[in-house]
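Yeah, one chain of the complex is gone here, protein chain that is, but the others are all in their spots.
We call the chains A and B, going by the order they appear; numbering starts again at 1 in every chain.
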Amino acid sequence: MTESKQAPISAAGNSLKMLQAMVGIGIICALMIVLTFQGTAPIIKVKKAEALEKAIFKVLPGIDKTQTFQLGPNDSFAALEGEGQEGKVAYAGYSPNGELVGVAVEASGQGYADIIRILYGYDPEKQQVVGFYVLESKETPGLGDKIEKDAAFLANFSGLEVSLADDQSTLKNKPVTVKHGTKENPWEIDAITGATISSRAIGDIMGASTEHWAPLIHKNKEAFGLKANENTQK
Amino acid sequence: MSNPIQDKGNTGFWGSLKDSPSTDEFIKGLWRDNPVFVQVLGMCPTLAVSNTAINALAMGLATAFVLLMSNILVSSLRNFIPKQVRIASYILIIATFVTMTDYIIQAISIDLHKALGAFISLIVVNCLILSRAEAFASKNTIGKSVLDALGMGIGFTFALFCLGAVRELLGNGSLFGVPFFPDNFQEWIVMILPAGGFFTLAIWLIIFNATKAKKATT
Partner (left out) sequence: MLNRTLNISTSPHIVKGLGTDDIMQNVVWALLPVAIFAVYSFGISALMVLVATTAACVLTEHFLCRFSKKESTISDWSAAITGLLLGLTLPPNFPVWMAFVGGVIAIALGKFIFGGLGYNVFNPALVGRAVLQAAFPVAITTWYPAFLEGRFSAVSSSTFTVPFMEPTVDAITGATPLSAFKFDQVITPASDLALGLITGSTGETCALLILLGGIYLAARKMMNWRIPVAILATVYVLSGILHLIDTQAYPPPLFMLFSGGLMLGAVFMATDMVASPITPLGVVIYGFIIGLLVVVIRIWGGLPEGVMYAILLANAISPHIDNWIQPRVYGTSKTAKAS
């Protein structure tokens, strides 16, 4: 039994005791949290970077180094160490002999259940999307989450056409999801049967994101190659 | 927390203290007072994250860890905490360990952390932990509280695993991510959806109560 139950003391003494107890416990707890945070923060950072790196390697086939770029003012890219500002970062990937394979870009949009976050690789030379990976989704297991692993669906993204129009600042054809089995053009994404809504969401995310990024990356494709060479030689 | 549950915990505890050796504090959480199958406590994580065996196990272990640590701290501070602020103190202590668990799980595996999602933070409001702090740890020595937490924690983990294994087997055709059936196995998608959690829990409760009733009659 707690002591306070057996020996009622004066109100002032009681409040003091309560204060002491709460402050004491608060300090102990704060200490423990800070210690755990200090201990785990570097590991978590490394793990997160590793997860992102793994995703970049997945969407840009045949690369062995990556370099982060940040989109600066007046639409130019600059190499970046560490984490960049969200929504303004692109990751360039290079083949073993230092050539630019493509640029990986993050995109997100509303899915059937929640926001879907994806990463895709864009090859400015071929003007194609060359790889696709779902970073985060809460789509229905067994139906919508097929966008992550359905082989036929993922095949859409190894060579999805994102050609620029003649003015170099818009797309000739925006990528779009079509009904399963009716894909005719290289910029169309063949939907998964039974997961039409999730497939369409991916098409919409792709369309909106490539429309913004493809002209930017294409315009700056020299910047990606050059800076990377300097960096790797360092 | 409703009163009948609390009373049950009390009588169970007082009865066992009189009649049985302290090993009983450990055993009771496993079967007789199993937190999920008998006390039906902590339903939120039980139903929400038992969709695969690995998630269930991770959730069970995380809860068991928080339960163990908070029981130790509450028990060792039991003469120091005034009774007017005891609930606030318990919540503070539990929240601390939950936050620590959150960081630790993130450091172990980002994917696991993603799968468990908000439910790690929600361990704070798991009434199992608060009820053990209030009904047991605050009135018993550290040794007994450790035994109690271990028993309850393992009982909780065991129950979650029972649910997770069934749901993953039927809903995904695998166990611990390893395929268990031939390739063209038809998954019962309902089992990994929230509804499947209710079905599976109901079936386990039927089995549990049926065995108990049989034991009582013989």
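As a working rule, a contact is a pair of C-beta atoms (placed from the backbone, for glycine too) under 8 Å apart; a residue touches a chain by one contact, two chains touch by 3 or more.
Treat the numbers as computed from the prediction; the structure is a model and nothing was measured.
Chemist: Which is it among B:112, B:125, B:142 or B:189 that touches the chain not included here?
Modeler: Residue touching the chain left out of view: B:189.
Chemist: Among B:31, B:119 or B:181, which residue is in contact with the omitted chain in the full complex?
Modeler: B:181
Chemist: In the whole complex, what residues of chain B lie against the chain that is missing from view?
Modeler: Residues of chain B in touch with the missing chain: 181-182, 184-186, 188-191, 193, 195, 199.
Chemist: Across the whole complex, list the residues on chain A that are touched by the chain not included here.
Modeler: Contacting residues on chain A, toward the hidden partner: 112, 142-143, 179, 193-194, 196-197.
Please note the rule applied: only the chains that are shown with their structure count from here on.
Chemist: Using the touch definition up top, name the residues of chain A that touch chain B in the complex.
Modeler: Within the complex, chain A contacts chain B at residues 1-5, 14, 17-18, 21-22, 24-26, 28-29, 32-33, 36-37, 39-41, 43-44, 47-48, 51, 136, 140-143.
Chemist: In their complex, what parts of chain B are in touch with chain A?
Modeler: Touch list, chain B to chain A: 51, 73, 77-86, 88-89, 92-93, 95-97, 99-100, 103-104, 106-107, 109-111, 114, 138-139, 171-172, 187, 189, 192-193.
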